[in-house]
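Here the complex is missing a single protein chain, while all its other protein chains stay put.
Entry: subunit A
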Amino acid sequence: MGKVIVVTSGKGGVGKTTSSAALGAALAQNGEKVVVVDFDVGLRNLDLVMGAERRVVYDLVNVIQGEAKLTQALIRDKRVETLYLLPASQTRDKDNLTPEGVEKVIASLKKAFDWVICDSPAGIERGATLAMRHADVAIVVTNPEVSSVRDSDRIIGLLDSKTVKAENGERMEKHLLLTRYDPTRAERGDMLKVDDVLEILSIPLLGIIPESMDVLRASNLGSPVTLADEGSAPSRAYFDAVRRLRGEALPVTVPGERRGFFGKLFGRKAA
């Protein structure tokens, strides 16, 4: 039976889709079967970030409504053969997601895959609550910025009350993924530090993804960053996060950018 992970945040634009794709690809590179499910019905983007936008035929809503079989809607990644994508619908709205339908789809995915990653839409409404509903583990994606931290706090509250695990009186396993972190600005005192965010949200840290050009570069190319450039700083951070997800006790560090000689001389901005 596979593990269901929800990647959620409350706030939009913090890196849920980027992280879902990157973690999915990193998990699948070890040969485990992974499916990344886009729950953002109406505004799908996971297909684009994963470079499969032209291969979408059927989607999650088609499967839920019985218009297509699950196997017809799943798209296999062209680079990693154990990585799959279940796209969201672009034309229908989120009302087409029914709790019963989502439950059935997740149950069948759990049987076929080792990891089911649910990429949640922003907000705290139907799409977001259905994405988290059947999760075993939650990854809360947060930027070191006030509005993102506040929304993450809200989402943590929902994870502890509106999920099947919470309703059964079990504890939802939650992890913080701090994205777009800039150690230089944090050191200068102009960005919340890792410890500040950890103290406020008080959930364990899964990883710190440094702010990096490589993330945008990868999405431009339609490739999860962990496939586009495995040695880049954000990729190394995602690979470490995946090792922690598997249960390894790995100290959390911020992987730095590799700079050449001139980069070292001139790359760092003046304080």
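The rule is simple: contacts are C-beta pairs under 8 Å (C-beta built on N, C-alpha and C of every residue); 3 or more make two chains touch, one makes a residue touch a chain; residues count from 1.
Following the convention adopted for this analysis, contacts and distances are computed from a predicted model.
Student: What does the UniProt entry say the missing chain is called, choosing from "NADH-quinone oxidoreductase subunit F", "Formylglycine-generating enzyme family protein", "Sarcosine oxidase subunit alpha" or "Cell division topological specificity factor"?
Tutor: Missing chain, UniProt protein name: "Cell division topological specificity factor".
Student: Out of A:Leu192, A:Leu206 or A:Leu245, which residue would touch the omitted chain in the full complex?
Tutor: If we include the chain that is not displayed, A:Leu192 is the one touching it.
Student: Of A:Ala122, A:Val149 or A:Ile203, which one is in contact with the hidden chain?
Tutor: Checking each option in A:Ala122, A:Val149 or A:Ile203, the one touching the absent chain turns out to be A:Val149.
Student: Of the residues A:Gly31, A:Gly157, A:Gly231 or A:Gly256, I need the one that contacts the missing chain.
Tutor: Once the missing chain is taken into account, the touching residue is A:Gly157.
Student: Considering the whole complex rather than only what is displayed, give the residues of subunit A touching the chain that is not shown.
Tutor: Looking at subunit A, the ones touching the missing chain are residues 145-146, 149-150, 153-154, 157, 186, 188-193, 196, 200, 271.
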